[in-house]
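Of the protein chains in this complex, one is absent; all others appear in place.
So, subunit A:
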Amino acid sequence: MVVYGHAQPTTPWSPATGSLRPRLQSAVIPDDSTDTTVATVVGKPFSVIDEFNSWRKQPELAEAVAAIRALAAVIRNCEATTMMELEIELKKASDSLKSGDTTSISLTAGCDLFMRYVTRTSALEYEDFDSAKSRLIERAEKFGEISCKARRIIAMLSQDFIFDGCTILVHGFSRVVFEVLKTAAQSKKLFRVFCTEGRPDRSGLRLSNELAKLDVPVKLLIDSAVAYTMDEVDMVFVGADGVVESGGIINMMGTFQIALVAHSMNKPVYVAAESYKFARLYPLDQKDMVPALCPIDFGVPIPSKVEVETSARDYTPPQYLTLLFTDLGVLTPSVVSDELIQLYL
(Lines give C-alpha, C1' and ligand atoms only; values in the text may rest on other atoms or scores of the structure.)
Protein backbone atom coordinates (compact mmCIF):
# COMPACT_ATOMS: atom_id res chain seq x y z
CA MET A 1 0.00 0.00 0.00
CA VAL A 2 1.27 3.36 -0.84
CA VAL A 3 0.98 5.92 1.86
CA TYR A 4 1.35 9.49 0.99
CA GLY A 5 1.35 12.61 2.84
CA HIS A 6 1.60 13.92 6.26
CA ALA A 7 0.96 12.53 9.62
CA GLN A 8 -1.57 14.94 10.84
CA PRO A 9 -5.03 14.19 9.76
CA THR A 10 -7.20 16.61 8.01
CA THR A 11 -10.88 16.84 8.70
CA PRO A 12 -11.95 13.34 9.54
CA TRP A 13 -14.56 11.83 7.43
CA SER A 14 -18.01 11.69 8.60
CA PRO A 15 -19.91 8.63 7.60
CA ALA A 16 -22.43 10.86 5.99
CA THR A 17 -20.12 11.82 3.20
CA GLY A 18 -20.09 8.43 1.75
CA SER A 19 -20.72 4.84 2.28
CA LEU A 20 -17.14 4.08 1.57
CA ARG A 21 -15.73 5.67 4.65
CA PRO A 22 -16.91 3.22 7.25
CA ARG A 23 -15.41 0.45 5.22
CA LEU A 24 -12.17 2.21 4.96
CA GLN A 25 -12.11 2.75 8.67
CA SER A 26 -12.70 -0.86 9.35
CA ALA A 27 -10.17 -2.00 6.89
CA VAL A 28 -7.36 -0.06 8.42
CA ILE A 29 -6.74 0.56 12.07
CA PRO A 30 -7.96 4.03 12.68
CA ASP A 31 -5.52 6.27 14.28
CA ASP A 32 -6.59 9.78 14.76
CA SER A 33 -3.24 11.26 15.31
CA THR A 34 -1.44 9.64 12.49
CA ASP A 35 -4.31 8.72 10.32
CA THR A 36 -2.60 7.04 7.46
CA THR A 37 -5.85 6.24 5.85
CA VAL A 38 -6.51 9.87 5.31
CA ALA A 39 -3.05 10.47 4.09
CA THR A 40 -3.07 13.39 1.80
CA VAL A 41 -1.99 14.04 -1.67
CA VAL A 42 -1.15 17.62 -2.06
CA GLY A 43 -2.96 18.55 1.09
CA LYS A 44 -6.16 16.82 0.16
CA PRO A 45 -7.91 14.76 2.77
CA PHE A 46 -8.30 11.94 0.38
CA SER A 47 -6.01 9.61 -1.48
CA VAL A 48 -7.35 7.85 -4.43
CA ILE A 49 -4.62 5.28 -4.21
CA ASP A 50 -5.65 4.35 -0.70
CA GLU A 51 -9.22 4.18 -1.69
CA PHE A 52 -8.27 1.95 -4.53
CA ASN A 53 -6.21 -0.31 -2.34
CA SER A 54 -8.89 -0.62 0.22
CA TRP A 55 -11.31 -1.67 -2.43
CA ARG A 56 -8.88 -4.16 -3.79
CA LYS A 57 -8.81 -5.90 -0.48
CA GLN A 58 -11.92 -7.71 -1.50
CA PRO A 59 -10.65 -10.78 -3.32
CA GLU A 60 -13.54 -10.99 -5.67
CA LEU A 61 -13.39 -7.44 -6.86
CA ALA A 62 -11.70 -6.82 -10.16
CA GLU A 63 -8.97 -4.26 -10.35
CA ALA A 64 -10.88 -2.03 -12.71
CA VAL A 65 -13.97 -2.07 -10.53
CA ALA A 66 -11.90 -1.03 -7.53
CA ALA A 67 -10.49 1.81 -9.60
CA ILE A 68 -13.96 2.85 -10.67
CA ARG A 69 -15.16 2.90 -7.11
CA ALA A 70 -12.13 4.87 -6.08
CA LEU A 71 -12.76 7.42 -8.76
CA ALA A 72 -16.37 7.67 -7.72
CA ALA A 73 -15.13 8.44 -4.25
CA VAL A 74 -12.90 11.13 -5.70
CA ILE A 75 -15.90 12.92 -7.08
CA ARG A 76 -17.72 12.63 -3.84
CA ASN A 77 -14.89 13.97 -1.83
CA CYS A 78 -13.76 16.53 -4.23
CA GLU A 79 -13.57 20.08 -3.04
CA ALA A 80 -13.67 21.69 -6.40
CA THR A 81 -16.23 24.36 -7.02
CA THR A 82 -16.38 24.29 -10.78
CA MET A 83 -16.80 21.61 -13.37
CA MET A 84 -13.41 22.15 -14.89
CA GLU A 85 -11.73 21.79 -11.54
CA LEU A 86 -13.62 18.60 -10.89
CA GLU A 87 -12.61 17.18 -14.20
CA ILE A 88 -9.00 18.06 -13.62
CA GLU A 89 -9.16 16.36 -10.22
CA LEU A 90 -10.63 13.29 -11.79
CA LYS A 91 -8.02 13.25 -14.49
CA LYS A 92 -5.24 13.49 -11.97
CA ALA A 93 -6.67 10.73 -9.86
CA SER A 94 -7.18 8.57 -12.91
CA ASP A 95 -3.62 9.11 -14.05
CA SER A 96 -2.22 8.21 -10.68
CA LEU A 97 -4.22 5.03 -10.63
CA LYS A 98 -3.09 4.09 -14.09
CA SER A 99 0.51 4.72 -13.25
CA GLY A 100 0.28 2.18 -10.51
CA ASP A 101 0.11 -0.59 -13.05
CA THR A 102 0.88 0.47 -16.59
CA THR A 103 0.43 -2.95 -18.09
CA SER A 104 -3.09 -3.56 -16.94
CA ILE A 105 -5.37 -2.93 -19.85
CA SER A 106 -8.57 -3.33 -17.90
CA LEU A 107 -7.47 -0.77 -15.34
CA THR A 108 -6.66 1.78 -18.01
CA ALA A 109 -9.78 1.00 -19.96
CA GLY A 110 -11.95 1.10 -16.87
CA CYS A 111 -10.63 4.48 -15.82
CA ASP A 112 -11.03 5.93 -19.33
CA LEU A 113 -14.52 4.60 -19.69
CA PHE A 114 -15.47 5.93 -16.29
CA MET A 115 -14.22 9.36 -17.22
CA ARG A 116 -16.16 9.33 -20.48
CA TYR A 117 -19.29 7.95 -18.96
CA VAL A 118 -19.38 10.32 -16.09
CA THR A 119 -18.42 13.49 -17.82
CA ARG A 120 -20.68 13.20 -20.79
CA THR A 121 -22.26 16.48 -21.65
CA SER A 122 -25.63 15.83 -20.13
CA ALA A 123 -24.23 16.19 -16.68
CA LEU A 124 -22.61 19.46 -17.50
CA GLU A 125 -25.69 21.27 -18.54
CA TYR A 126 -26.71 22.11 -15.03
CA GLU A 127 -26.26 25.67 -13.95
CA ASP A 128 -25.76 24.79 -10.36
CA PHE A 129 -22.50 23.09 -9.60
CA ASP A 130 -23.87 21.13 -6.70
CA SER A 131 -26.63 19.60 -8.72
CA ALA A 132 -24.17 18.81 -11.47
CA LYS A 133 -21.89 17.23 -8.96
CA SER A 134 -24.64 15.15 -7.48
CA ARG A 135 -25.56 14.06 -10.96
CA LEU A 136 -21.99 13.02 -11.58
CA ILE A 137 -21.93 11.11 -8.35
CA GLU A 138 -25.11 9.37 -9.36
CA ARG A 139 -23.64 8.33 -12.67
CA ALA A 140 -20.45 7.22 -11.04
CA GLU A 141 -22.30 5.10 -8.57
CA LYS A 142 -24.35 3.61 -11.34
CA PHE A 143 -21.27 2.77 -13.31
CA GLY A 144 -19.77 1.17 -10.25
CA GLU A 145 -22.89 -0.84 -9.64
CA ILE A 146 -22.99 -2.07 -13.20
CA SER A 147 -19.40 -3.06 -13.07
CA CYS A 148 -19.88 -4.92 -9.83
CA LYS A 149 -22.84 -6.80 -11.10
CA ALA A 150 -21.30 -7.43 -14.49
CA ARG A 151 -20.10 -10.86 -13.61
CA ARG A 152 -23.50 -12.04 -12.49
CA ILE A 153 -25.13 -10.72 -15.63
CA ILE A 154 -22.58 -12.42 -17.82
CA ALA A 155 -23.03 -15.67 -15.93
CA MET A 156 -26.76 -15.50 -16.51
CA LEU A 157 -26.41 -14.75 -20.19
CA SER A 158 -24.07 -17.59 -20.85
CA GLN A 159 -26.19 -20.25 -19.22
CA ASP A 160 -28.04 -20.81 -22.48
CA PHE A 161 -24.87 -21.78 -24.21
CA ILE A 162 -23.90 -24.54 -21.80
CA PHE A 163 -25.92 -27.62 -22.49
CA ASP A 164 -25.98 -30.93 -20.69
CA GLY A 165 -23.17 -33.22 -21.58
CA CYS A 166 -20.95 -30.55 -23.07
CA THR A 167 -17.20 -30.31 -22.72
CA ILE A 168 -15.75 -26.90 -22.10
CA LEU A 169 -12.14 -25.95 -22.54
CA VAL A 170 -10.94 -23.10 -20.38
CA HIS A 171 -7.63 -21.31 -20.31
CA GLY A 172 -6.22 -19.40 -17.41
CA PHE A 173 -8.09 -18.40 -14.31
CA SER A 174 -10.64 -15.79 -15.22
CA ARG A 175 -13.01 -14.94 -12.43
CA VAL A 176 -15.77 -14.23 -14.90
CA VAL A 177 -15.45 -17.65 -16.50
CA PHE A 178 -15.32 -19.18 -13.07
CA GLU A 179 -18.56 -17.41 -12.20
CA VAL A 180 -20.12 -18.74 -15.39
CA LEU A 181 -19.10 -22.30 -14.59
CA LYS A 182 -20.13 -21.97 -10.98
CA THR A 183 -23.57 -20.78 -11.95
CA ALA A 184 -23.92 -23.63 -14.39
CA ALA A 185 -22.86 -26.16 -11.80
CA GLN A 186 -25.24 -24.72 -9.27
CA SER A 187 -28.09 -25.03 -11.70
CA LYS A 188 -27.32 -28.71 -11.87
CA LYS A 189 -26.06 -28.80 -15.42
CA LEU A 190 -23.92 -31.75 -16.37
CA PHE A 191 -20.75 -30.78 -18.09
CA ARG A 192 -17.05 -31.37 -17.82
CA VAL A 193 -14.19 -28.98 -18.04
CA PHE A 194 -10.78 -29.27 -19.59
CA CYS A 195 -8.33 -26.96 -17.89
CA THR A 196 -5.04 -26.03 -19.44
CA GLU A 197 -2.17 -25.77 -17.06
CA GLY A 198 -1.68 -22.11 -17.81
CA ARG A 199 2.06 -21.81 -17.46
CA PRO A 200 3.93 -19.79 -16.30
CA ASP A 201 1.59 -18.68 -13.55
CA ARG A 202 -0.11 -22.03 -13.10
CA SER A 203 -3.49 -20.39 -13.06
CA GLY A 204 -5.04 -23.48 -14.55
CA LEU A 205 -4.13 -25.47 -11.50
CA ARG A 206 -5.89 -23.02 -9.26
CA LEU A 207 -8.96 -23.12 -11.40
CA SER A 208 -9.08 -26.89 -11.44
CA ASN A 209 -8.92 -26.84 -7.66
CA GLU A 210 -11.85 -24.51 -7.42
CA LEU A 211 -13.87 -26.46 -9.90
CA ALA A 212 -13.17 -29.71 -8.13
CA LYS A 213 -14.61 -28.17 -4.99
CA LEU A 214 -17.80 -27.58 -6.94
CA ASP A 215 -17.91 -31.22 -7.98
CA VAL A 216 -17.44 -30.40 -11.61
CA PRO A 217 -15.51 -33.08 -13.50
CA VAL A 218 -12.20 -31.49 -14.41
CA LYS A 219 -9.40 -32.71 -16.57
CA LEU A 220 -6.06 -31.00 -16.51
CA LEU A 221 -4.02 -30.63 -19.70
CA ILE A 222 -0.61 -29.32 -20.43
CA ASP A 223 -0.72 -26.39 -22.77
CA SER A 224 0.59 -28.41 -25.70
CA ALA A 225 -2.22 -30.93 -25.45
CA VAL A 226 -4.89 -28.51 -26.58
CA ALA A 227 -4.91 -29.58 -30.24
CA TYR A 228 -4.83 -33.22 -29.17
CA THR A 229 -7.99 -32.89 -27.15
CA MET A 230 -9.77 -30.37 -29.30
CA ASP A 231 -11.83 -33.08 -30.93
CA GLU A 232 -13.63 -33.85 -27.73
CA VAL A 233 -14.24 -30.25 -26.87
CA ASP A 234 -17.58 -28.57 -27.62
CA MET A 235 -16.65 -24.98 -26.87
CA VAL A 236 -13.85 -22.85 -25.58
CA PHE A 237 -14.42 -20.33 -22.80
CA VAL A 238 -11.89 -17.65 -22.06
CA GLY A 239 -11.87 -14.40 -20.21
CA ALA A 240 -10.08 -11.28 -21.34
CA ASP A 241 -7.65 -8.78 -19.95
CA GLY A 242 -8.97 -6.29 -22.44
CA VAL A 243 -11.26 -6.19 -25.43
CA VAL A 244 -9.85 -4.04 -28.19
CA GLU A 245 -11.59 -1.94 -30.73
CA SER A 246 -11.28 -4.40 -33.56
CA GLY A 247 -13.26 -6.87 -31.51
CA GLY A 248 -10.25 -9.00 -30.64
CA ILE A 249 -9.09 -9.72 -27.13
CA ILE A 250 -5.89 -9.44 -25.19
CA ASN A 251 -5.57 -12.27 -22.79
CA MET A 252 -3.13 -14.61 -21.15
CA MET A 253 -0.44 -16.07 -23.34
CA GLY A 254 -1.80 -19.12 -25.10
CA THR A 255 -5.26 -17.82 -25.85
CA PHE A 256 -4.42 -17.06 -29.47
CA GLN A 257 -3.07 -20.55 -29.94
CA ILE A 258 -6.18 -22.14 -28.54
CA ALA A 259 -8.42 -19.87 -30.60
CA LEU A 260 -6.53 -20.79 -33.76
CA VAL A 261 -6.87 -24.49 -33.09
CA ALA A 262 -10.53 -24.17 -32.19
CA HIS A 263 -11.23 -22.12 -35.29
CA SER A 264 -9.58 -24.59 -37.58
CA MET A 265 -11.61 -27.36 -36.01
CA ASN A 266 -14.84 -25.35 -36.08
CA LYS A 267 -15.30 -25.12 -32.35
CA PRO A 268 -16.84 -21.91 -31.03
CA VAL A 269 -14.71 -19.63 -28.91
CA TYR A 270 -16.67 -17.63 -26.35
CA VAL A 271 -15.18 -14.73 -24.48
CA ALA A 272 -16.61 -13.58 -21.19
CA ALA A 273 -15.64 -9.97 -20.54
CA GLU A 274 -17.19 -7.07 -18.68
CA SER A 275 -17.93 -3.96 -20.66
CA TYR A 276 -15.44 -1.79 -18.80
CA LYS A 277 -12.70 -3.78 -20.43
CA PHE A 278 -13.43 -2.26 -23.81
CA ALA A 279 -10.29 -0.35 -24.66
CA ARG A 280 -9.55 2.05 -27.48
CA LEU A 281 -6.56 0.05 -28.59
CA TYR A 282 -6.17 -1.49 -32.01
CA PRO A 283 -3.23 -3.89 -32.25
CA LEU A 284 -2.32 -4.92 -35.76
CA ASP A 285 -0.21 -7.85 -34.71
CA GLN A 286 1.23 -9.48 -31.63
CA LYS A 287 3.97 -6.97 -31.14
CA ASP A 288 1.74 -3.95 -31.42
CA MET A 289 0.83 -3.84 -27.73
CA VAL A 290 2.29 -2.51 -24.56
CA PRO A 291 4.51 -5.36 -23.42
CA ALA A 292 3.66 -7.09 -20.19
CA LEU A 293 6.43 -9.32 -19.04
CA CYS A 294 6.24 -12.09 -16.58
CA PRO A 295 9.31 -13.97 -15.43
CA ILE A 296 9.21 -17.67 -16.13
CA ASP A 297 10.62 -20.17 -13.76
CA PHE A 298 11.79 -23.18 -15.69
CA GLY A 299 12.99 -25.02 -12.69
CA VAL A 300 16.52 -25.22 -14.05
CA PRO A 301 18.96 -22.38 -14.50
CA ILE A 302 18.98 -20.97 -18.03
CA PRO A 303 22.32 -20.03 -19.53
CA SER A 304 22.62 -16.31 -20.08
CA LYS A 305 23.06 -16.65 -23.83
CA VAL A 306 19.61 -18.08 -24.20
CA GLU A 307 16.80 -15.59 -24.63
CA VAL A 308 13.46 -16.25 -23.06
CA GLU A 309 10.16 -14.99 -24.39
CA THR A 310 8.57 -13.59 -21.28
CA SER A 311 5.56 -11.85 -22.62
CA ALA A 312 2.53 -12.64 -20.53
CA ARG A 313 -0.20 -11.82 -23.03
CA ASP A 314 -1.15 -12.25 -26.61
CA TYR A 315 -3.71 -10.76 -28.97
CA THR A 316 -6.44 -12.84 -30.53
CA PRO A 317 -7.87 -11.25 -33.69
CA PRO A 318 -11.65 -11.03 -33.97
CA GLN A 319 -12.03 -13.53 -36.78
CA TYR A 320 -11.19 -16.36 -34.39
CA LEU A 321 -13.77 -15.37 -31.82
CA THR A 322 -17.37 -16.41 -32.07
CA LEU A 323 -19.19 -14.41 -29.42
CA LEU A 324 -18.51 -12.04 -26.58
CA PHE A 325 -20.55 -12.36 -23.40
CA THR A 326 -20.68 -8.96 -21.78
CA ASP A 327 -22.97 -7.18 -19.39
CA LEU A 328 -24.26 -5.29 -22.41
CA GLY A 329 -25.50 -8.55 -23.84
CA VAL A 330 -24.20 -11.29 -26.07
CA LEU A 331 -22.30 -9.48 -28.79
CA THR A 332 -20.39 -10.29 -31.93
CA PRO A 333 -16.88 -8.89 -32.09
CA SER A 334 -17.79 -6.12 -34.50
CA VAL A 335 -20.15 -4.56 -31.96
CA VAL A 336 -17.29 -3.55 -29.70
CA SER A 337 -16.33 -0.72 -31.98
CA ASP A 338 -19.96 0.31 -32.27
CA GLU A 339 -20.25 0.60 -28.50
CA LEU A 340 -17.01 2.48 -28.20
CA ILE A 341 -17.95 4.94 -30.91
CA GLN A 342 -21.28 5.58 -29.26
CA LEU A 343 -19.65 6.14 -25.94
CA TYR A 344 -17.10 8.49 -27.33
CA LEU A 345 -19.67 10.36 -29.40
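Going forward, a contact is a pair of C-beta atoms (placed from the backbone, for glycine too) under 8 Å apart; a residue touches a chain by one contact, two chains touch by 3 or more; residues count from 1.
The rule is simple: contacts and distances are computed from a predicted model.
Trainee: Out of "Mitochondrial import inner membrane translocase subunit", "G protein subunit beta 5", "Phosphatidylinositol glycan anchor biosynthesis, class F" or "Translation initiation factor eIF2B subunit delta", which one is the UniProt protein name for the chain not included here?
Mentor: Of "Mitochondrial import inner membrane translocase subunit", "G protein subunit beta 5", "Phosphatidylinositol glycan anchor biosynthesis, class F" or "Translation initiation factor eIF2B subunit delta", the absent chain's UniProt record names it "Translation initiation factor eIF2B subunit delta".
Trainee: In the full complex, which of A:Glu63, A:Asp201 or A:Glu245 touches the chain missing from this view?
Mentor: A:Glu245
Trainee: Please identify, in ascending order, the residues of subunit A that touch the omitted chain?
Mentor: Contacting residues on subunit A, toward the hidden partner: 245-247, 280, 282, 284-285, 287-288, 318, 334, 337-338, 341-342, 344-345.
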